[in-house]
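Some chains have been omitted; the remaining ones sit where they do in the full complex.
As written, the chain order gives the labels A and B, with residue 1 at the start of each chain.
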Amino acid sequence: MYNVAVCGASGYTGSELLRLLTNHPFVKVTAVTSEKSAGGYITDMFPFLCHYEGLKYEPLVKEDLHKKADIFFMALPHGASQEAVAYFHKKGKKVLDLSADYRLKNPDVYEKWYGVKHNYVDYLKDAVYGLPELYRKDIALTDLVAVPGCYPTASLLGLYPALYYNLIEKDNIIIDAKSGTSGAGRKADYALSFSETFGSFRAYSVASHRHTPEIEQILSFISSSDIKVSFTPHLLPVSRGILCTIYATLKEKKSVAELVDTYIVAYGNEPFVRVLKKGRLPDIKRVGLTNYCDIALSVDERTNRLIIITAIDNLMKGASGQAVQNMNIMLSLDETTALKSVPIFP
Amino acid sequence: MYNVAVCGASGYTGSELLRLLTNHPFVKVTAVTSEKSAGGYITDMFPFLCHYEGLKYEPLVKEDLHKKADIFFMALPHGASQEAVAYFHKKGKKVLDLSADYRLKNPDVYEKWYGVKHNYVDYLKDAVYGLPELYRKDIALTDLVAVPGCYPTASLLGLYPALYYNLIEKDNIIIDAKSGTSGAGRKADYALSFSETFGSFRAYSVASHRHTPEIEQILSFISSSDIKVSFTPHLLPVSRGILCTIYATLKEKKSVAELVDTYIVAYGNEPFVRVLKKGRLPDIKRVGLTNYCDIALSVDERTNRLIIITAIDNLMKGASGQAVQNMNIMLSLDETTALKSVPIFP
């Protein structure tokens, strides 16, 4: 039995982690932190987490906290994670950081997009990017995982085989992404209020979203070249789900059947990637509350374009589910432990 | 052309008033107030109100403001309205108060339910309760209208004929009410965020909602007796709309047809009350964005109960639409001016 701390447990990724860990047979949550709610019971904040009756929020005092757990999930805001991650890492703990702080290898790129300096550059090289489908072996060997962002997960799983097998041009990739509101985090905000979001649909952070360099970094690694993408996020009037519609130019004519075969080979026995048969298209509702990423491929023969559509649950495969998957790999457990869930209908 | 000021124009009832007044041929908005947004353009807060290009929010300085308008719509929070209403009233202005401050005739009842003392008790007797279907003549003669609350409007229009014609027992009235989220006002609040309200439905303020004494006051007037009701509001996952399901015991057996006839007589040529034919039931969607109140009557013969169902748009007939209707009456204009709108489908 491993002891687990969840730092930043008053937001959606934190509460989702706690929900998943109630079903994990080898893990015990021994500490949860929240600066604002310190001293309060977690069941007062989240009555549905009655599994954790009696557990209180504490402030993140790292000198105390490191004694309480073997594994640290860090669900803090970007910037706030840097120092504590470094501390627990130095103490030899297993750390899974759900913030962006250890995702970007280049500290200048981090500073440019996130507006804060990175003070623990030495540890950046230790951090493994926690996308199991690409980096499973590295994850198994590391103690520090940077859990990917929600949009990057849906984008990278869609593009990886196409780039890896050199099927598409590298200079014309467009990712049109749509996310449910929980992706914006737990916020009291007019623009995210029910009254103003009901019946609404809009783009935001056009050509300027912080997930752009994260996507580009991994695509560039895959293709051994410098890739730039256009990435446009939109806000869907649903609580959960991301759907990415990805456009790229095919190098050579390919049928959908050929492409599906390539993707099926690429993803082999991946437990959480489902390449859909020709004619089926992903729906965020079909992956809701699961750790699956559904992928469909279409070819627009008239323009020689490959259209890749992916769907995930942003709080599951896009955040907390993927974090648990990473932990399972780090602990040499069955990777699907606590993550087997049948999609809901209707 | 009348000059109009809207005090408290950064919330939903204020913006709805401004939306409606763009279509009013005899009215010009000359001032809008907001303490927080003072100095800013209203089109920066509400881009859709482009009709008011150039108009700036000002703080509510009543000594200046009273010179700027003939008619004052007060869309301030409860308690905050008392003083300014009294001031403009004393200055001889026409005042329409959308807060609860001048609705309750008994200042002790007001203090008990709203938790603040009423400091302008002398003016309470001047205020007319702005439900045109009951008090049209008084509205036409007054300069001070207390615009009814949203739940009271839907409840009273449903119950008035039944009580007036002595069809129901007075001691067993239950109002089960459901409202869209805009009824809670413009708030940045976790509990009203899209993520947490999507797929949700719940009751709130059970047996303790402040609209209870307002409903009881008018029902008691109608029936010349002391009426107490049970009133339970619920929060619907839609932005607009109130539906009330009202239960009462019939004094004598009546058919639905007879009851419908009585209601049709009671409401005669009312422009905004629609008594539905037997077999049709109200839907908040059918009255959305209109000033209508739809009413249906059913009889549960097995229990001898009358079931009255009413639907309104909480921001229209439940607040700003009704306020404009009152103003039209006060100004001897066609009562439906700026309020003719065909329901939307789908």
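Assume contacts are C-beta pairs under 8 Å (C-beta built on N, C-alpha and C of every residue); 3 or more make two chains touch, one makes a residue touch a chain.
Quantities reported herein were computed from a predicted structural model and do not represent experimental measurements.
With 2 copies present in place, identify the total for the complete complex.
Total copy number for the complex in this file: 4.
Keep this in mind: only the chains that are shown with their structure count from here on.
Would you kindly tell me how far, in whole Å, the mean C-alpha position of subunit B lies from that of subunit A?
46
Once bound in the complex, which stretches of subunit B touch subunit A?
12, 180-182, 184, 186-190, 192-199, 237-239
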